[in-house]
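What follows is a structure written as structure tokens; I'll ask about it next.
With one protein chain held back, the other chains of the complex are shown just where they sit.
And then chain A:
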């Protein structure tokens, strides 16, 4: 079956095409088309993974374009890494498809929604199966398009329209870097194929400076897609999209593509210690920086969005410090528990008639049993409480950072982990415990269409970590087949203790402040009002970009437009003034225009030929 892996992305593509043409007739039934396609993809992914565990890497290619004596191919490939990713994407996508059936059922354009979901799933799975970096880039852009379409799904809301544009444009900045990187790579190695690239690099055919430049360019793409500092600004705004989309695209899959990209290109990064350091520092700074914003935000989705940015930074930090398996392991566990948290938030938002402010929540525990329990599991998983999934992956990340030996990075990582536990439980206690503070009672627990996906994800959030524990590093063994990515650090006992300690302190602090309320958050806030304001305004990054990039660009455009009309065109008009005068004269006449123009043309033509003859005499 592994040679039929190409069908995995094709199923959702077929769903997309069916819904494109027949969606209007199918309406709500569109969901069944999408769910069926994803179920097929999921089943096939499981089969492919099982075959891959016992088998070899499978590659298929055909010619795509030829220029000079270069030929670029396209195809698909099943490696350990992408076999694992197929499972992650198809599981989350399938559950989101099911969840959306209820969540979106009141929307008249539910068929459009499912068609976009299909297109996204196709693109994301195509990205994963790509056997070369150009094909990855092609699908990379297509998932960006789907993100654009889905963030702007409620296009009539000006905020959604603006957020869609911002998401596409910001990631586009990184993508140009990535494009330049892969063009440089092609010119240096003569190929886009991973195997050929790595052997050329290992053989020393590309000089070190070039490797570093290429790696940084490629990383720029990852910075955009995975919302790393300073291109993170689009992801929180992308929360304008429907919540299931946030869970699928902006938490579990697409935004992790940047981490995946660095993972796929890891042998290249390993050659350049400069590039590795940049990856590590970008990751650590992003993780810390986004974590601080999440501390004060009051919108349930935006808190989760900043948390996602922070966790993606964590993964980058792992990759940058040599933790190849650690970073990709965290990608997997995070996909499950963050999708769970987002869908949980969706369940809450749905029950609360689309209100997202956690200050207007409270007391949901008794009102929405399944949502509350599963959300708590997700929060415990991300906080790093053993034996849930997040604990295991976070622990190996800390081990990788520690063994790398940079104390600054390690301290940032520890503080981030502490903040993560704290802000997640601030959210939990504010939304789920205490008194209900909203004005509209929630309509109670949602239907099974929504709670069952939550339960499945909660189960995964508990068990997904068991694939890579000190009792058996199965995932590590699987991912490292035929790959040399250096020493993979494992945690010592004191690190395990520290991890647990961090989670306990973070959760405990949140409990004291927002659960039991023995520490007043108001008091802390009033002591450092400037800090609070800074965080609340997201470090004024949006305002800064407006002032530094957007407004000057538009101003330059306006300036050139005046120059174009005044100077460049002015000279032309001056030359053509006589023509314009005659034009005005003709315009007054209502008949015989054709003849007049014909006459003018004829005269003009004769003049040209006359000039030519004069010149002929001269040159002849």
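Everything that follows uses one rule, which is that contacts are C-beta pairs under 8 Å (C-beta built on N, C-alpha and C of every residue); 3 or more make two chains touch, one makes a residue touch a chain; residues count from 1.
We adopt the following convention: contacts and distances are computed from a predicted model.
Going by its UniProt record, the hidden chain of the complex is named "NADH-quinone oxidoreductase subunit M" among "Na(+)/H(+) antiporter subunit B", "Oligopeptide transport ATP-binding protein OppD", "NADH-quinone oxidoreductase subunit M" or "Carbohydrate ABC transporter permease". Here the missing chain is touched by one residue of A:50, A:65, A:407 or A:463, and it is A:65. Across A:28, A:51, A:107 or A:141, the residue that sits in touch with the chain not pictured is A:141.
Only one of A:7, A:39, A:87 or A:180 touches the chain withheld from this view, namely A:180. The chain not displayed touches chain A at residues 63-70, 134, 137-139, 141-142, 145, 148, 152, 155-158, 160-162, 164-165, 168-169, 172-173, 176-177, 179-180, 183-184, 186-187, 553-554, 556-558, 560-561, 564, 568-569, 572, 575-576, 579-580, 582-584, 586-587, 593-594, 597, 601, 604-605, 608, 611-612, 615-616, 619-620.
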